[in-house]
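Only a single protein chain was left out; the remaining protein chains are all shown in position.
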Amino acid sequence: MDPGAALVILAVVCAVAWIVSAPLRAGGEQVSSERDDRVAELRARRDAKYREIRDAQLDLDTGKLSEEDHRGLDRQLRREAADILRELDEAES
Amino acid sequence: MHPSRKRRIRLIVALGAATILAVALVYTSVSASNETVQPSQLAKADPADTYQLTGKVADGSLRERSGGADFRVRDRDGAASVPVSYSGAIPDPFREGREVIITVRKQGATYVGERDSLITKCPSKFTEDSTQKS
Partner (left out) sequence: MATVGRALLILALLAAAYGIVASIYGAVRGRPEWVASGRRAVYAVAALATGAFAILEIAFLRSDFSFQTVWAHSSTTTPTFYKGAAAWSSQEGSLLLWLWLLSLWSSLVLFLTRRQLRRVAPYATAVLLGFAAFFSALLVFKVSPFHTLAMVPAEGKGLNPLLRHPSMMIHPPMLYSGYTLFAIPFAFAIGALIAGQVGAADWIRSTRRFALAAWFFLGIGVMLGARWSYAELGWGGYWAWDPVENASLLPWLTGTAFLHSIMIQEKRGMLKIWNVSLVLATGILAIMGTFLVRSGILDSIHAFGASTLGLPFVMLIGVLIVGSIGLVVYRREALRSENKLDSMLSREAIFLGNNLVLVGLAFVVFWGTFWPLIAEALTGTRRALGPPWFDRYTVPLALVLVLLSGIGPIIAWRRATKANARRNFLVPTALALGLGVVLAAFGAASRPLALLMFVVGGFVVFSVGQEFWRGVGARRAMTNENPAAALLSLVARNRRRYGGYLVHVGMAVLFIGVAASTAFRDARDVQMNPGETARVGDYEFRYVNATSRAQFTNAGNLEKISLGAVVEVRKDGKKVTTLRPDRGFYPSTDDSLGPIGRYLAGEATSEIGLKAGMRKDLWVAMTPNIRAYEPTIEEGNRVFTALQGKVPAEETGAAIGLALRNRIIEPYRNDPPPATFRYIVSPLVTWIWLGALIVFGGGLVAMWPGPDAARRRARARAAARVAEDLGRTQARSTA
């Protein structure tokens, strides 16, 4: 093998080993917490629920829902959103 | 009607439709498909049946004519060959020595190719032996 190639390969091996082992050497990674997962999950659910509320509003505006139907649906969705927000508050505190 | 009963009915209808489709699929695939054969297997061919013939175009056998071509198809690894008379589009990569797929039916001493059914396999690029000549 030509020496130039060997040098390049050696350098790459070192670089890869250094990059990959960095977290092991540095330490200090936070322990994966249930809480963080739960918060992320609730936030995602909250965003999805907000989107549902907006979609329902758009459905009303474009005539797919009657005022009456929308009122009932909106109330239900907002209730569900409030539940999620409450859980989120508890999880974040 | 009770909602769960409604749901059960829906489920039955859906499953029923799926079953019917599946049965139709299987049944017609048996009847509508053609047996895939190589030239050496065509000897036992039923003259009334259509077959999907696969093999290589025998060297020196190609005779182009108006609207099509006559050629012989031989076994991929072997010498047994059959004459084919084909009318229709001739694919760009078609030439002697190439692998082809064609739907044929026996007519007298020759096999008549179904119109436009001639497919020529792209010359092997994905083979181990890249020193193969094209």
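Read from first to last, the chains carry the letters A and B; within each, the first residue is number 1.
Operating definition for what follows: contacts are C-beta pairs under 8 Å (C-beta built on N, C-alpha and C of every residue); 3 or more make two chains touch, one makes a residue touch a chain.
What you are looking at is a predicted structure, and each value in this text was computed from that prediction instead of being measured.
**Student:** Give me the chain B residues in contact with the hidden chain, please.
**Tutor:** 3, 7, 10, 14, 18, 21-22, 24-26, 28-30, 32-36, 52, 54, 63-64, 66-67, 88-93, 95, 101, 103, 116-117, 119-128, 130-131, 133-134
**Student:** Considering the whole complex rather than only what is displayed, give the residues of chain A touching the chain that is not shown.
**Tutor:** Considering the whole complex, chain A reaches the absent chain at 1-2, 5, 8-9, 12-13, 16, 19-24, 26-27, 29-33, 36-37, 40-41, 43-45, 47-48, 50, 52-56, 58-59, 61-66, 69, 73, 78-79, 81-82, 85-86.
The definition used in the following text is that only the chains that are shown with their structure count from here on.
**Student:** Compute the distance, rounded to whole Å, between the mean C-alpha positions of chain A and chain B.
**Tutor:** 50
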